[in-house]
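Got a structure for you, written out below as structure tokens; questions coming shortly.
Only a single protein chain was left out; the remaining protein chains are all shown in position.
And now, chain A:
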């Protein structure tokens, strides 16, 4: 006898969510290692630093796979909310990013902005758009 649809969906979503959480923690840990590790082992071991950066990239690919699985496990509305938020975040990243490039090339930007500001901005925009989406379909 097949499992009820709700049980199948719930198990799949729970498994995908758990996987995403695990890969997110792993990616965050490798990112911290790559960022702050050189402060501990210094410039004497550049190979170690390279290994940490490569490890972060490899785990990042795993995170991307986990995120796509998470997206597929969501129900229709939840997937729409996340996809809408992703679209807005991507658009904001493109518009603000290229806007900054143009403004900087024209000498209009008086301060130097860290490159990390762009993914940080996209993350904040995604979170805001996600929350707004959840409220909209409440």
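Assume contacts are C-beta pairs under 8 Å (C-beta built on N, C-alpha and C of every residue); 3 or more make two chains touch, one makes a residue touch a chain; residues count from 1.
Quick note on the criterion: contacts and distances are computed from a predicted model.
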| item | value |
| --- | --- |
| Record-based protein name (UniProt) of the chain missing from this complex, from "Glutamyl-tRNA(Gln) amidotransferase subunit A", "1,2-phenylacetyl-CoA epoxidase subunit PaaC", "ABC transporter domain-containing protein" or "Helix-turn-helix transcriptional regulator" | "Helix-turn-helix transcriptional regulator" |
| Residue touching the undisplayed chain, where the options are A:25, A:77, A:90 or A:127 | A:77 |
| Residue numbers in chain A that touch the chain omitted from display | 4-6, 8-10, 75-78, 80, 134, 136-138 |
